[in-house]
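Of the protein chains in this complex, one is absent; all others appear in place.
Each chain carries a letter (A, B and C) given by its place in the written order, and its residues are counted from 1.
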Amino acid sequence: MMKKRWLNLGFQLSALVLALGFTTLILLATKTDPWQAYKYIIIGSISSLRKFTDVLVSFVPLLLVSSGLLVTFSAGLWNIGVEGQITLGAIATTWVLRLLQDSSLAPGLIIALAMLAGMLGGALWASLAGALKTYGGVNEIFGGLGLNFVATALTLWLIFGPWKRPGIGSMSGTEPFPNTLWLPMISGFRLSLWGLGLGVFFIILIYFLMKGTYFGLRIKAVGKNLKAAYLLGVPTTRYLMLAFILGGALAGLTGAIQVTAVYHRLIPSISSGYGFLGLLVAMLVNFQAIWVAPIALFFAALNIGSIQLPIVLKLDSTLSGVLQGVLVLFVLLMDGVRQMITRRSGGAS
Amino acid sequence: MTNEAILLGLAGVLTTAAPLIFAVVGETISERGGVINLSINGTVLLTAMGGFAVSVSTGSLLWGFVAGMVIGALVALIVAFGSVTLKQNQVAIGFVLALVCRDLAYFIGNPYMGLEGLRLPSLDIPLLGDIPIIGTLFFNHDLMTYLSYLIIPAAWVWIFRTRPGLVLQGIGEKPAAAFVRGSNVRRLRYLYTVLGGAIIGLSGPIYSLSVKAGWKGTISGLDGLGWIALAITIFGGWNPIRAALGVYLFAFLQWLGLVLQPSLPGVPSQVLQVAPFPLMIMTLLLVNIGNTEWVTRTLAVLPAPLRRFFNRLLRAMRASPPAALGTPFESE
Amino acid sequence: SPKASTSGEGFTFGILMVGPYNDHGWSQAHYEAGLYVEEKLGAKMIYIDKVNTADRPGTTPDQLADELVAQGAKLVIFNSDDMKDASTEFAKANPDIKVIMASGDQVWKDGRDYEVMDNMVNLMGKMTYGKMIAGCTAALTSKTGKIGYLGPLINDETRRLAASAFLGAKYCWTEYLGKDAADLSFKVTWIGFWFNIPGVTSDPTQVADDFIASGYDVIISGIDTTEGLAEAKKAAASGQAVWAIPYDFIGSCEEGKEVCLGVPYFNWGPAYVETISSAIDGTWKSNFQWNEPYWANINDLDKTAVGFVKGDALSSGAGEQVDKFIKELADGLNLWVGPLGLQDGTVYLAGGVVATDQQIWYLPQLLEGMEGQSVSQ
Partner (left out) sequence: MHLLFIKQMNINLNQICKHFGKLQANDHISLLIPGGTIQGILGENGAGKSTLMKILSGFIQADEGEVILDGVQVRIHSPADAIQHGVGMLHQDPLDFPPMRVIDNFVLGQSGGLFPDWKSVVDEFKQLSEQFDFKLRHDAYVDMLTVGERQQLEILRLLWLGAQVIILDEPTTGISALQKQKLFETLKILAGRGKTVIFVSHKLEDVENLCDRVVVLRQGKLVGEQLKPFNTKNLVNMMFGKSIALEESKSHSTDRIAFELRDLSLEEERIQIQNIDLKIQAGEVIGLAGMEGSGQRPFMQACAGFLRPVHGRILVNGRDMTGMNYPAFKRQGVGYMPASRLEEGMIPGLTLSEHFILAGQQEGLFIDHDQWQEVTREKIRDYNIRGKPESPVESLSGGNQQRALLALLQQPLKLVLLEHPTRGLDIESVIYTWGKLKERCCDGAAIIYTSSDLEEILLYSDRILVFFSGKVSAPLSARGTSVAQLGNLIGGKDWARIKTGVGVTA
């Protein structure tokens, strides 16, 4: 048992080495000193408190969306529609903020209501994909993809149409909300402890939900064998929908955080690609909630650290995306190699 | 609009559809063999960049297209290796590759941004091109557009009419049965995935060397096309002809969106562009809804004639994927 | 005139570019201006490109500006309308860092969003002139009298530029060619963004093809990419008489010399040098600049803010008339004079009334006589 765990770790480490090896090759091919590139990515993410808090700013939405994806993943769903769910969360949050910003309600209450609306918005959009799947037989990958495009169009329409700034519709988004409607920040930093708190709260919640509850077990059962789960008495449609709704709600909350804590308005690409990145995180952790936080943190650090590349090395910072993707790719491939070897050695004993 | 303008506009639809035709045909072939190549969005970008870079460096259009095919085949090879040999989840591998290839295209392609490149010349077909209407519509395009017409029936005939095509259907449907009939399932899956990848790999260079000539990195306007192609493949029910019709419909709606712009002053242009997606979702819904439990339950309460009618209707619309799509094959 | 005498040794300035620094368009125009500043002042440029959320998930322009400051920048240039809010936020949070917001209007006293920010300067070139010249060039060249304008998204700026092109075209059409204004057709089709996003924007390639198919023989581009030029080139290769006028960047004609009539471009260098010098030597003053071309020679890269280079495809006869038009503009010809109506028929400027800068900057609709959507809702 112990040996097996070490073996697994060995394979994962070798995946990391291979991923680094691959990006190093790419760097060498483009005549860059790889060491410098890696050094600046690290420096750019942890060399100062400011930078680290910036990493955390990127970490929070990634953590939230990955936690939600863990649920849909466990239910056997490829929730590619997650980008749209983030977007709809942001739209719903903006909508409530716009509706209430001139009211006499306490700002804290308005923010809370808006974030709640964001969760609802994301959940609603997810349940659309869910209903398409469970009641319409439409594979969630394609339903989700279509809905992503629709969500983007909806955002653009709102920004250039009904919610446009007085006089102009601008790619810079809707009119920014007043500071009172921002999620409170640590002064001097962009980080909101509220956001961080929410992220941490939800990953812990999801951890216990998936590990120790009837709900979690049923979601897993549905994900592994829908028919059998149904025969064993799990109301599968309901649980599939619940998985979508929970995943969507967390994606929606991600959108809400983007609006209330990062951009303070609705912008065209409000989801910032966090949904797809979250899918990578969820794939990498392979259903284990415990790993979501460290991996998300690592990815966020790569996002922020890579900003140094154009400044210092005049390099394109998509390198970080390459590194993230290649890492996941090699982990998947090495896992396959490991399984193949254990199959073989099982056969030989 | 004048008739001539409409005709030319429709002819333009055929050209803009060409790269997507290759993408959906390639994907259809791959999926027919049982392997989903979800990397397609990244492949389109990487091959567009690669094809452009190679053609700029060599000064040859041909090498550009060859490069696209090679890159597409290599990416597909990773998908095949991961799923056929290592038996990992195809969706996962493909999805990761979709993101990796995109970023890789941007990173490696940076030095080639905005360079002046070659562009596939228009090639009027002598006699056919002179036929009124038809000539303008179909025969005043470039070589790859003509090839895009040809590859649709070619793929259809291959899949549904030839002996190897029967085997292709077989390995996607029930690999064990194909295996006992003497097919080397793994090798064939490799072959068709890589072949499909190579065909998908043509779509990138068709963009960068013809339809949207040039390479502009993140603003090339290519990101997202692969996802669209993937959706259309499913829309096409794994039949190259239906898939191609899907592509033409998509390109046509896009064109309609801009033609209608002046007559729909209240509608932002982005909204019209999105019209194909709800349409696609509706189609998938119609195609699949007959398989759902609640529909059969509901139908059961209808009076007999109505029930029969709906049953026949739903059955006529239904399309099922190859049964072994996405599952690995083990002979022991 | 630029204070090239100031020495910027040891001074670092940062640029945030919305697109790739080598996009052969808007962003590259800024990047090259940065190089120009390095050359003229000896200051050091650092930059981050692709500053948009699609390319840099989870970042905001003000955060990236902080990065530049951390690397030693004493002045930060924001180069896109998208970054307007972020530049305001940043300027307020960093009173000791100088900020240039190119294409913004926050510190314009007569602007709609005026705010006092001592450390901010707004810069913009009067591209209205560039577009007028482009429009004139198009009108002088067109055989069919149909000019297509490939518009990005609809806002004040893009309306203003499309309308300028129209005014220039109409002027040259009627005054130089002596033709009837009613015979000139000027159509704007908006794609929805500065460049193509599949499934979101209209495809500019299709728009350009559609123009050509409908008999529009000159395409004026208002977007950041060169589909208009590429499609014109393709049509020309098959024997059609079609031309194009790209936008933004002085080198834009290169991708299709044989059909390029010329390009109106931004030349940010001189204004940057001047503003950065003032930051170095302490004469900095917050202001809004909407800089005219250097009329003595609009292509003098050391002086002008916007220019127009003629393309290889421009006939010599038309070229002379374009020069004449430029000369007239230099001498004070103003096309933004009434009577001018808006597209919905309301009077915009009564006869003889000269438009104010505000009226031009915040143009509410396309002008009467132009085809195409005016507002996005």
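As a working rule, contacts are C-beta pairs under 8 Å (C-beta built on N, C-alpha and C of every residue); 3 or more make two chains touch, one makes a residue touch a chain.
Just so you know, these numbers come straight off a predicted model, no measurement behind them.
Engineer: Quick check: which displayed chains does the absent chain contact?
Structural biologist: Contacts of the unshown chain, counting the full complex: A, B.
Engineer: Any idea which of A:183, A:229 or A:267 touches the chain not displayed?
Structural biologist: Touching the chain that is not displayed is residue A:229.
Engineer: Which residue from B:2, B:57 or B:296 sits in contact with the chain not drawn here?
Structural biologist: B:296
Engineer: Going by the contact rule already stated, which one of B:62, B:133, B:282 or B:323 would touch the omitted chain in the full complex?
Structural biologist: B:323
Engineer: Quickly run down the residues of chain A that touch the omitted chain.
Structural biologist: Residues of chain A in contact with the hidden chain: 212-215, 217-218, 220-221, 224-225, 227-235, 346-347, 349.
Engineer: Footprint of the hidden chain on chain B, which residues?
Structural biologist: 161-164, 166-167, 169-170, 173-174, 176-184, 293, 296-297, 300-301, 304, 307, 311, 315, 320, 323, 331-332
The rule is short, and it goes like this: only the chains that are shown with their structure count from here on.
Engineer: Is the way these chains touch best called a line, a ring, a star, complete, or other?
Structural biologist: Contact pattern: complete, every chain touching every other.
Engineer: Based only on mean CA positions, could you tell me how far chain A sits from chain C in angstrom?
Structural biologist: Taking the average C-alpha coordinate of chain A and of chain C, the gap between them is 37 Å.
Engineer: If you average the Cα atoms of chain A and of chain B to get two centres, how far apart are those centres in Å?
Structural biologist: The answer is 28 Å.
Engineer: Send over the residues of chain B in touch with two or more other chains.
Structural biologist: 110, 224, 227, 268, 270, 273-274, 277
Engineer: Could you list which residues of chain C touch at least two other chains?
Structural biologist: 50, 54-55, 192-194, 199-200, 376-377
Engineer: Under the stated contact criterion, what part of chain B meets chain C in this complex?
Structural biologist: Those in contact with chain C are residues 1-2, 4-5, 7-9, 11-13, 15-16, 110, 113-114, 116, 119, 121-122, 124, 140, 211-214, 216-225, 227-228, 254-255, 257-259, 261-262, 265-266, 268-270, 272-274, 276-277.
Engineer: Show me the residue ranges of chain C that touch chain A in the complex, using the header's touch definition.
Structural biologist: That would be residues 21, 46-50, 52-60, 63-64, 66-68, 70-71, 80-86, 112, 153-156, 192-194, 199-200, 362, 364, 376-377 of chain C.
Engineer: In their shared complex, at which residues does chain A touch chain C?
Structural biologist: Contacts found on chain A: 44, 48, 50-51, 54, 57-58, 61-62, 149, 152-153, 156, 160-162, 164, 166-173, 176, 190, 262-265, 267-270, 272-274, 277, 300, 303-304, 307-308, 310-312, 317-318.
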